[in-house]
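Of the protein chains in this complex, all but one are displayed in their positions.
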Amino acid sequence: MDDIAVETLAEPELDEPVLIEGLPGVGHVGTLVAEHLIEEADGELVRRIHSEHLPPQVTVSESGVAELVSVDCYHVALDERDALVVTGDQQAASGVGHYRITEGVLDVAAEFGTDELLALGGVPTGELVEDHAVLGAASDESVVETLESVGVEFRENEPEGGIVGISGLLVGLGGHRGLDAACLMGETSGYLVDPKSAQAVLGVLQEHLGFEIDLTDLEERADEMEDVVERMQEIEDQNVPTEDDLRYIG
Amino acid sequence: MDDIAVETLAEPELDEPVLIEGLPGVGHVGTLVAEHLIEEADGELVRRIHSEHLPPQVTVSESGVAELVSVDCYHVALDERDALVVTGDQQAASGVGHYRITEGVLDVAAEFGTDELLALGGVPTGELVEDHAVLGAASDESVVETLESVGVEFRENEPEGGIVGISGLLVGLGGHRGLDAACLMGETSGYLVDPKSAQAVLGVLQEHLGFEIDLTDLEERADEMEDVVERMQEIEDQNVPTEDDLRYIG
Amino acid sequence: MDDIAVETLAEPELDEPVLIEGLPGVGHVGTLVAEHLIEEADGELVRRIHSEHLPPQVTVSESGVAELVSVDCYHVALDERDALVVTGDQQAASGVGHYRITEGVLDVAAEFGTDELLALGGVPTGELVEDHAVLGAASDESVVETLESVGVEFRENEPEGGIVGISGLLVGLGGHRGLDAACLMGETSGYLVDPKSAQAVLGVLQEHLGFEIDLTDLEERADEMEDVVERMQEIEDQNVPTEDDLRYIG
Partner (left out) sequence: MDDIAVETLAEPELDEPVLIEGLPGVGHVGTLVAEHLIEEADGELVRRIHSEHLPPQVTVSESGVAELVSVDCYHVALDERDALVVTGDQQAASGVGHYRITEGVLDVAAEFGTDELLALGGVPTGELVEDHAVLGAASDESVVETLESVGVEFRENEPEGGIVGISGLLVGLGGHRGLDAACLMGETSGYLVDPKSAQAVLGVLQEHLGFEIDLTDLEERADEMEDVVERMQEIEDQNVPTEDDLRYIG
């Protein structure tokens, strides 16, 4: 096995697809969107990237089959154009690995004639968020303008520490390869899986790429998460001693 | 020295041997089984893998001779077929190293015409286990079926975090090379060396590969371990203050 | 992308420029000087070094554009000679990375015919410093003499642990390539960004390289830092219990 090995699982003809990346990260925002697109639009697995720069691990499927950790590329036909949706269970295992996997993904993108790239993720706010803004960072100013017109916010010096990992590098290295590239980051607390933030990001994608998709599934998961948060808050409230409790202690 | 150096110590003719791997891990289950097979069936050391991806270390033998850390491959003649038993004192020292050592082992397997692979280990339960089930994960569904028929349990999403290290990669990468590959993991507390769990795994191996082997040695080690556990429990019991102790404190 | 990729942004003719390096480090002394030179003398970005040995990260500019982490080389025309000023947001991400990035910088230096190199930084004293000496370490004794004549202090066994990172390697590896190379390290507490220490280093540069530059900007930043330190000291003083406070405790 080489440094990076790309397995071919299907060879559909795609016409300049947009690459949409959603690997694990803050609030699982990117993976929630990517998996939603693949499930609702019946995506087809076309490429699988294996690499020694991923963790040395297999996951076990429901049928007991061990699957080597991989970064997976699906063909997803949206209403007006094709997309290459990239997702997986793991990020790279090292700094150098992030660069190598990113180059691997960009090579697959080039193979399919991709000229646009959207890397999805979450940006942590540190508190529970009601209104999920979608922040952006792009490879050049014309991309900034286009995305601002569909509601993406570009704020000075945000995210503060820059964007770390494959999402950031896809925009940085993708831009160097001449792609129109951007990160779209849904605001999220940073503590919980956040299907609401994923909906916000998906809203931007729908408007930008001109497609409609059923959101029922994400809405249901968002409702479930709200129940979880409520129950957590109740438990917390019960643990705060009331005046009555304190009477017995004093 | 290359990245991986394979030393040849013997050149027996083997007829499609099954590769059985038992490197150090949870409960030492894999190494206990591998070493038992090598000792009882009088295994012959045929290959020794050295690599800069193993820890930079020598061990010192009883005679004072320093031996470079290695992954060792033994020819073990079981009743009905040959086995290539792989064991050693150490896992790889890094994530990339796990991939490289695994490829090295698979290259040795290919050299001997291996088409089946069983990676042995333990799966931690977090509590003392009476009945040691053997869990499995396999390269494809036909292997799952075969192993289920000899008592291996395949449970949805277990082990939960997947299988990390050389055992997992042997199944993942071995499957990609076309081998019938599986992990066999004996349940074990995770706190102690576990010869009983090793016996359970060995039971599965005997039935699956059709051989019989003297288990006295492992049984004796299991008895010793039980004595250790009992003494530990006694000490613990003595440290719990009885009502009498408390009388003097109060 | 290779291990090291050098992007060409301009091709000015430089006549044996002196390389001046100021990457992030103790007290930000090096970056403060490098950035001051670039701003005041209107530096032109000529080379940008990208590498997988830098952190896997993009920073986001004010306009929302994502910029791949890089080490940047500017042409800065000083009064009597040209300089190649090297700066950036990040050091290398690993020990091997420090060696590789250093070689990359030295390759750029060679391309422009550089024969002299000054690596700037801070040396931590552990306490607030009034008088900022500039310590030196050089590739050979003739460089030591030249720099002593402009006020650089060379002290036995200082800095005690040697010089770690790209600055140290630029002198070590630069010397091996035949450059006249030196580290100039301004004394600084080690706790705060230190524009005063940067002024001291800049003073040595001015005298050594024969140029004059407006220091207003650094002086203003130094005044701001002094205000910060004063306010911190006031807060600290308020937290020390006075005799009056103690009366109530006792």
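A few comments on the model shown:
A, B and C are the chain letters, set down in written order, and residue numbers restart from 1 in every chain.
To be clear about the criterion, a contact is a pair of C-beta atoms (placed from the backbone, for glycine too) under 8 Å apart; a residue touches a chain by one contact, two chains touch by 3 or more.
Source: prediction; values computed, not measured.
Within the whole complex, touches from the chain that is not shown fall on B, C. Annotation: of B:S63, B:T216 or B:N239, B:S63 touches the absent chain (contact as defined above).
Of C:F154, C:Y191 or C:F211, it is C:F154 that touches the chain left out of the display. When the omitted chain is restored, the residue from C:P124, C:G151 or C:G172 that touches it is C:G172. Remark: the omitted chain is touched by one listed residue; of C:A10, C:V96 or C:L128 this is C:V96.
From the set C:V86, C:A137 or C:L179, the residue in touch with the chain omitted from the display is C:A137, counting the whole complex. For chain B, the residues touching the chain absent from view are 1, 7, 50, 52-53, 55-60, 62-69, 93-94.
For chain C, the residues touching the absent chain in the complete assembly are 92, 95-96, 98-100, 102-103, 136-141, 144, 154-159, 162-166, 168-169, 171-173, 175-176, 181-183.
We take it that only the chains that are shown with their structure count from here on.
Common neighbours of chain A and chain C: there are none.
Chain centres computed from CA atoms place B at the largest separation from chain C.
With centres computed from Cα atoms alone, the innermost chain of the structure is A. A straight line joining the Cα centres of chain A and chain B is 37 Å long.
Once the centre of each chain is set as its mean CA position, chain B and chain C turn out to be 53 Å apart.
Residues of chain C found to touch two or more other chains are absent.
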